[in-house]
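Only a single protein chain was left out; the remaining protein chains are all shown in position.
Letters A and B name the chains as they come in the text, with residue numbers starting at 1 for each one.
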Amino acid sequence: MSTLRTRDLIINIPERRDGFALNMTIEPGQVWGVLGPNGAGKTTLLHTLAGLLPARNGWVELNNAPVKELKRRAIARQLGLVFQERQDTFPATVMETALIGRHPWLSPWESEQGEDQALAEQALHALDVDGLSNRLLNTLSGGERQRVAIATLMTQNPDIWLLDEPTNHLDLHHQVKVMNLLRNQAQSGKTVFMCLHDLNMAARWCSHVLLLYTNGDACWGAAESMLVPEALERLYNQRLISLKKDGLSVFVPAP
Amino acid sequence: MIFRVFLLFFALISGAFADVCATDDAGQSLCLAVPAQRIATLSPGATELTFAAGAGDKVIAGVNYSDYPPAALKLPRVGNHTRIDLEALMALKPDLVITWVTGNPPAQIELLEELGIPLFAIEPRTFEGVSSVLERLSTLAGTEESGFAEAERFRKGIADITEEYRDAEPISVFYQVWEQPLMTINDDHLIGKVLQLCGGVNVFGDMPRLVPRISAEVVLEANPDAILTGSAEGESDGQLDRWKEYSGLSAVVRNNLIFVPASPISRPTPRLLEASKLICQKLEVARGH
Partner (left out) sequence: MWWRPVTRALLSLGALALAAMMLALAMGSVTVPLPDLWQVIQGDGSALYRTLVWELRLPRAVAAFATGGLLAVAGALMQVLLRNPLADPYILGLSGGAAVGALLAMLAGMGTLLISGSAFAGAMLATLLVFGLAHGTGSWTPSRLLLTGVVVASGWGAVITLMLAITPSHKLPGMLYWLMGDVSYARTPWPALSVLVVSIALIMPLARNLNVLARGPMQAAALGVSVRPLEWSVYLLASLLTATAVTAAGSIGFVGLIVPHMLRLVLGNDQRVILPASVLAGGTLLVLADTLARTVIAPEQLPVGVITALLGVPMFLYLLHRSR
């Protein structure tokens, strides 16, 4: 169980003035959704939280230790990231890709053991891609590759899950399956923080929401208090109609 | 005691019991317990010189292009002088290997040295060097009689030519080694020395490099009275045609575009004598034009 905390964090977007300083505490059991238009800095924020990019100001703490001072391996054991884009120059099989998630846990001389194998198989099964174990990654569809990427994170099994648009390329059935999986993980003690482009998903599955505006403004908090039409309309520069059905909020663009 | 004196006397008068020794052109001294009986030659020039030293019937291997004397064409080949087939060479079990100072690959020669093969490096650079190498090779091969005689014949021949053309009128000469790129030789090269012998003045004799690469411009500037080059049999082939278009060139005006057989003049061997005589005659004719 790990906590991620930002201290006066201002992310570095080149040629944009300083944004609003972020002081969030992202705790186990929470499912955070980051919403914002393109270019607001969602991906940059994610990478900064993971320690892959330097902040312009402030810092990120992982369990009260500044991320900058931790070794990459130590970070990788507590925090994992599903990227939006992936490289495929040297494609591996689905099973090999999932097993890569065990890398932070293995010393250079060790190779993957039975339990690593079992974790990978479980993860692939949970994401519905276990039938594709021996297929090369570049022969899969976009949706299948997305699910393999999430399975890799699951195999890595860190306390903190960072995901950049995890439902990209997925059909509706699998979108729901993945979001349910993420909520279940949070319920068993993980900390989930993801960027979403679909605010209805945030409405349905997130406990907390961060709104990132293009000009650098930000606000965050419990989902109900963030997902209000005024804030969202300003965020997306689009008038919205909000509906409630069966206790669920739904937003659609107004004509 | 008397027996020992007797042996010593014998050893002194019959060289067969003593080592045969010679110094090669790289400065290394080589001694063989008995004169060599199985000689391998690692360049066409070395082959020719070994035959000229009278040791032709002892040569058991040569490299590509060993084409003189004609008997050498029948020799088993051990590769090229720049890439020797060491296995084939070793299999023929030579007891003396004649190498070329600047031609053979050092790595392979070093390997032969390590394997204990007696090596003798040659590359005559002067007329006296040709005679000297014939003498040294014949010493190592035990063919001193014919070798020394050939060396002396060469010496005398060169001396005779020197005498004959001592007072010849100097004539400026350009020797074209290669057409493209344009290459010539300076006075340190044996060909340059042949030209000097015949009273020719090599217009590029003072150049610092042995085989300089030059441009057509400097040839036109030097304006030689005769231009020479080598061809297969000394026949006129197209190699000098390019000069014909320069109607102001002295050699062209005087019709002195001269061909000589390439092989005899390019190798530092006794055939240089015949080549020298031929060149001197041709230059004499050229003077008259």
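As a convention for this text, contacts are C-beta pairs under 8 Å (C-beta built on N, C-alpha and C of every residue); 3 or more make two chains touch, one makes a residue touch a chain.
Fair warning: this is a prediction, and the values are worked out from it, not measured in the lab.
Colleague: Hey, which of B:V34, B:L210 or B:A232 is the one touching the hidden chain?
Modeller: Checking each option in B:V34, B:L210 or B:A232, the one touching the absent chain turns out to be B:L210.
Colleague: If the hidden chain were put back, which of A:A76, A:L181, A:L196 or A:L210 would touch it?
Modeller: Candidates A:A76, A:L181, A:L196 or A:L210; residue touching the omitted chain: A:A76.
Colleague: Using the definition of touch stated at the top, determine which of A:E27, A:E96, A:D198 or A:D217 touches the missing chain.
Modeller: Considering the complete complex, A:E96 is the one touching the chain left out.
Colleague: Counting contacts across the full complex, list the positions on subunit B that touch the omitted chain.
Modeller: 64, 77-80, 82-88, 90-91, 93, 102-103, 105-108, 110-111, 114-115, 183, 209-211
Colleague: For subunit A, which positions touch the chain that isn't shown here?
Modeller: The missing chain touches subunit A at positions 47, 50, 52, 71-73, 75-77, 80-81, 83, 86-87, 89-93, 95-96, 100-101, 103-104, 106, 108-109, 111, 117, 156.
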